[in-house]
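Worksheet: the structure to be examined is printed underneath.
Apart from one protein chain that is not included, each protein chain of the complex appears where it belongs.
Letters A, B, C, D and E mark the chains in the order given here, with residues in each chain numbered from 1 onward.
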Amino acid sequence: MKHTDAAAADIRSLKIQGANAIAKAALRALAADLEEDGAADVQALAGVLAAARPNEPMLRNLLEAFCAGDSRAAGGPEALAELLLARVELEERAIAEAGAGLLRQGMAVFTHCHSSTVVAILLEAHRRGVRFRVFNTETRPRYQGRITAAELAAAGVEVVHMVDSAAKVALDGADLFLFGADAVLASGYLINKVGTGIFSVVANRYDVPTYCATHTLKVVRDRADEDVEQRDPAEVWPDAPGGVLVLNPAFDKVHLKYVTAFITERGLLKDILSSPPWPG
Amino acid sequence: MKHTDAAAADIRSLKIQGANAIAKAALRALAADLEEDGAADVQALAGVLAAARPNEPMLRNLLEAFCAGDSRAAGGPEALAELLLARVELEERAIAEAGAGLLRQGMAVFTHCHSSTVVAILLEAHRRGVRFRVFNTETRPRYQGRITAAELAAAGVEVVHMVDSAAKVALDGADLFLFGADAVLASGYLINKVGTGIFSVVANRYDVPTYCATHTLKVVRDRADEDVEQRDPAEVWPDAPGGVLVLNPAFDKVHLKYVTAFITERGLLKDILSSPPWPG
Amino acid sequence: MKHTDAAAADIRSLKIQGANAIAKAALRALAADLEEDGAADVQALAGVLAAARPNEPMLRNLLEAFCAGDSRAAGGPEALAELLLARVELEERAIAEAGAGLLRQGMAVFTHCHSSTVVAILLEAHRRGVRFRVFNTETRPRYQGRITAAELAAAGVEVVHMVDSAAKVALDGADLFLFGADAVLASGYLINKVGTGIFSVVANRYDVPTYCATHTLKVVRDRADEDVEQRDPAEVWPDAPGGVLVLNPAFDKVHLKYVTAFITERGLLKDILSSPPWPG
Amino acid sequence: MKHTDAAAADIRSLKIQGANAIAKAALRALAADLEEDGAADVQALAGVLAAARPNEPMLRNLLEAFCAGDSRAAGGPEALAELLLARVELEERAIAEAGAGLLRQGMAVFTHCHSSTVVAILLEAHRRGVRFRVFNTETRPRYQGRITAAELAAAGVEVVHMVDSAAKVALDGADLFLFGADAVLASGYLINKVGTGIFSVVANRYDVPTYCATHTLKVVRDRADEDVEQRDPAEVWPDAPGGVLVLNPAFDKVHLKYVTAFITERGLLKDILSSPPWPG
Amino acid sequence: MKHTDAAAADIRSLKIQGANAIAKAALRALAADLEEDGAADVQALAGVLAAARPNEPMLRNLLEAFCAGDSRAAGGPEALAELLLARVELEERAIAEAGAGLLRQGMAVFTHCHSSTVVAILLEAHRRGVRFRVFNTETRPRYQGRITAAELAAAGVEVVHMVDSAAKVALDGADLFLFGADAVLASGYLINKVGTGIFSVVANRYDVPTYCATHTLKVVRDRADEDVEQRDPAEVWPDAPGGVLVLNPAFDKVHLKYVTAFITERGLLKDILSSPPWPG
Partner (left out) sequence: MKHTDAAAADIRSLKIQGANAIAKAALRALAADLEEDGAADVQALAGVLAAARPNEPMLRNLLEAFCAGDSRAAGGPEALAELLLARVELEERAIAEAGAGLLRQGMAVFTHCHSSTVVAILLEAHRRGVRFRVFNTETRPRYQGRITAAELAAAGVEVVHMVDSAAKVALDGADLFLFGADAVLASGYLINKVGTGIFSVVANRYDVPTYCATHTLKVVRDRADEDVEQRDPAEVWPDAPGGVLVLNPAFDKVHLKYVTAFITERGLLKDILSSPPWPG
């Protein structure tokens, strides 16, 4: 089907990136095809889209919710897609509100990499008048931490920025460690940007409350685990001499015991694995 | 006195750098002034040199050994200086030999930053025919890890290189964590490149034997502690936006309990603080 | 409004103390004013009462429940207040029942300070015929542990009493560590009598199950944290010599990871932060 | 009553063994007596059966569910008994399905002793086409681990078998530690085969996700604790010389903090103690 | 022999107290008897004195050194006794010097109870011009911490004083934990004031360097262990109600792994158990 195939191609080629953007494009393509051909095999189309990016739980979970939904009651496939997407957007806002409640005057917050959910939480808390200090890492090799630092500083949040390996200085007195997630796995781990693992061990070592901000659509229910993607070594060292093997893992697997609680659209959840599948 | 003043100026201005180069320049300048003026106040001159770089224990300990030495018996101040420097050089070689004995076929060794002592150990083991794999970090912000990787790879050692925050992947199965030291403090810490602290916590968490390779001249006996130097923020983020405070600490303080043993010119020492002052 | 103002004054001046007594006085004052003036601004009055003791979550949560309640359906403001208070009282009893189920013949239970909830649990278990031994600390500087010891001994419970710093002797073989809470914070901590923090670290070190007995009204949902009150230094050392600064913190902040489960009116809860706001 | 008395005798004499077999026999005997005498005291009969094996929570919880059930609506006592038993059987299957979702291609799974629930999980995952490796212990003194190894190998699962004390070799790189439970106690422990305790400490030490597969009927709600049964010393050393006291404890008590999550008929539960009594 | 018997009686009756005072009185009495009767059985007399206070390693080790000494060469028994005592006094001073080297400007030092060795270290560091802050506990039940606080404050040292159970507040950011010892046991423990155990666990939890200041005469070489003395319960709670058993242990046993290094007359020693018997 043409919408589905086009969207799947764009997702495969990384033309469309980011959990939310991918989910949005996929759902709309699926709906468009169904609008055009009411007899189309929705499960097959959803399978094509899910396969375009195998390690994207939000995509798969949303497709599953769409297939399980009642498009007639919603007013047609496109209306159903928009309904689901609007709900997710509202719920992202709810995460920001729930997370903002954790911040208070004078706190030192440590974060790593760039997570739009984490930034939304911090900005919401700042908007409420809470004044705190964020310690953030540059996040090699692609410096996404600089995006975090710039977005927060632009809004007037106090930011202290450092190289990744200097994190102990900041963690060893922090009041909060806050990060996002790419996926939460039933097998006892979450997946997030490489570095999250080492910082979680250290935060736990020094009793720093550790919160993972994530929509429950990131929970992987139908599969046990995901492989960790290796990215282009040239991102790390463009002209590495011969004989040096450069590894560039994108993610860490973090044992769930290191997480104090998850900040979700359903509020704070310690026990995210037993939370029912979305939309619940 | 002219030699001493010149050397002190060069040390202060960072024209002379590195624990060994500084020690060599200082000792030779001091000896030259004493050769020219036998009545010069050796303690005062040594004080000038020591003050040129307050956090350099090898410098201070060598100056102290020079002052306590018998220059007449040695054949004059310059002969004494050369005697001491030759001894240190021989002992650096002894550290490499002692450390090389820790490596064996098939081991995975983790190291951070660049330490000429660590490189000498690894090259000596490789020269003996032991084949192992070194995991090393790039060591932001100045990428000294690349020097380590290049030196080892040039000699045919297998090197796996990665960003600092990916270290958990490598540490979580390593047979050895090996690093150098800028200073060992009687107050229960050692000082080394920032990142050593976080990696030591993680190595200990997963039972990786952790060795610090250092000459005992790096032990600080007459002072309790050293301040951690903050370097130029532009090394981390040259064009950081306004409102972002960039910290650039050069060193970590690492609790001595994390060190399995020190590799020294006297062999392996667990209890380096009770080892007698050099030359012993 | 006169009832509200009088109650707020008594709460501020510490004439009324204790989470339950404060809540009772505040709710009744608020209801009395509303009975007299049906047009009174209930939110404003509640705000005055809440501000009289900022760190009292039960007070604030009960006021909020009152404001959200339907006083007409209840038969008027006073009837609503009494309804809510009666429910809390019943639920305190439910906590005692739930907690008593944790005790068994021959157990060694460690507790600190005085918590009426903890005492109620222990007395209920004793009433059921379970015979156990309680180790309790004196709880300097005000010796509230003596109240606990006396109340339990009077009921025939076997009590072993000791100074606070001797706790390791008792904890290092205890079957249960049981304490109350002043507040449970969404930011990952609970607040309880100073000493709870150190004992929780040690209980966890030696695998002693650690239960916090508390009504869910103690959960702070609308604020991230509370400042730790410093009390009069003279309680610690009445005639301290000049030059000695005496600190007298009333509370410890305890990381939630140290709590095996909370004993609440809803039964045992590990994940108290995700429990819905009272009355649920 | 004759059915109840006969079943109780068989349970006491160990003629009937295993949580499921005991529960089945007891419920059917109770129902048979009630069919024959509609006026029989169901509570008294249930008490006789429960007392036949004091440390069998599934037995007691099922009897309680039977007593609380509406046998008239079900079509008589026997129909009610069969209804409950059929439900448990279906739910055992649900546990296998939920657990199978945790396995993935290439995983290393560690297990101890023999648990039919654990074997069902592993076989279900294998049936789904997931290929993994199971490390299992022989489980002295009765070698139940050999049953596990044989059952899995017969189905084509890759099994690596070893003595109990060699477990560190397998645990120190495992992706999953999976075991069953005899009971889960509200006082903060679970009860399982001796050895589970030591392996849980080590699994936690090295961050191995640790899952306990159990029906929620194993949760003990009405009593705090259970005594650990001591079995016949001759099982360990048949001809032990005089002067050697041989201990043969059947079970370990394992602190709940060591469990990542429980695999239950209700899905994954971290907070099993707050799950409502069966059938919920 | 009259001097020995009199001294032994005074030691037994606690008329003479403190490791140093006891050692002094015993050695002088023994020497006086030997002066009067050159044929006296020195081993027997030493045995009488050692038995007067069984848990006093300095007493026993000094008596042993006296018996092994050459009193003729020293100029008679009394001269030998004075020689040994003078040496110990000099060495106590050496401990103060060695320990003072650990303090630096701005440090936060935590200490518990009163140890004259610890106070001497802190005063020596202060005398050298180092300015630091001491956090100290009151040390129930006999408030020896007040002696420490008063002595330090009188000398101008900044002191922050608190109840024992508030120690986490101070330890959780301290640069140094410093305490004395009553005995160091070959079986892997040291003995010191009750509370040292719990504070050592917490200091280690948060990576606070932990130093025990003690003369090597406190090492017990000929016996494995000591019983912990229970003192008068009335010290804790003079009018405890019937049914409350008050425990009043004087000491804690602290695992040697918690000690970063011992500050001794021989300098810093990690491995005090392998240090040769005094006088070495």
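Just so we're on the same page, a contact is a pair of C-beta atoms (placed from the backbone, for glycine too) under 8 Å apart; a residue touches a chain by one contact, two chains touch by 3 or more.
What you are looking at is a predicted structure, and each value in this text was computed from that prediction instead of being measured.
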Task: Omitted-chain contact residue, chosen from D:19, D:125 or D:167 - done: D:167
- [ ] Touching the absent chain in the whole complex: find that residue among D:57, D:197 or D:267.
- [x] D:197
Task: Sole contact to the chain not displayed, among B:15, B:72, B:104 or B:127 - done: B:104
Task: Chain not shown, touching residues in subunit B - done: 101-104, 107, 130, 175-176, 204, 207, 209-211, 260-261, 266-271
TODO: For the chain that got dropped from the picture, name the residues of subunit E it touches.
DONE: 186-189, 221-225, 255-257, 270-271, 273-274
Task: Interface with the unshown chain - residue positions in subunit D - done: 112, 137-141, 146, 149-150, 153-154, 156, 158-169, 194-195, 197-199, 201-202, 205, 236-237, 240-249, 252
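One rule holds for everything that comes next: only the chains that are shown with their structure count from here on.
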- [ ] Match interface A-C to one of A-D, A-B or C-E, accepting only the pair for which over half of the contact pairs are the same residue numbers.
- [x] A-D
Open item on the list: Suppose each chain is reduced to the average of its Cα coordinates; what separation in Å results between subunit B and subunit C?
Closed with: 54
Open item on the list: If I count partner chains per residue in subunit A, which residues reach a count of at least 2?
Closed with: 207, 270-271
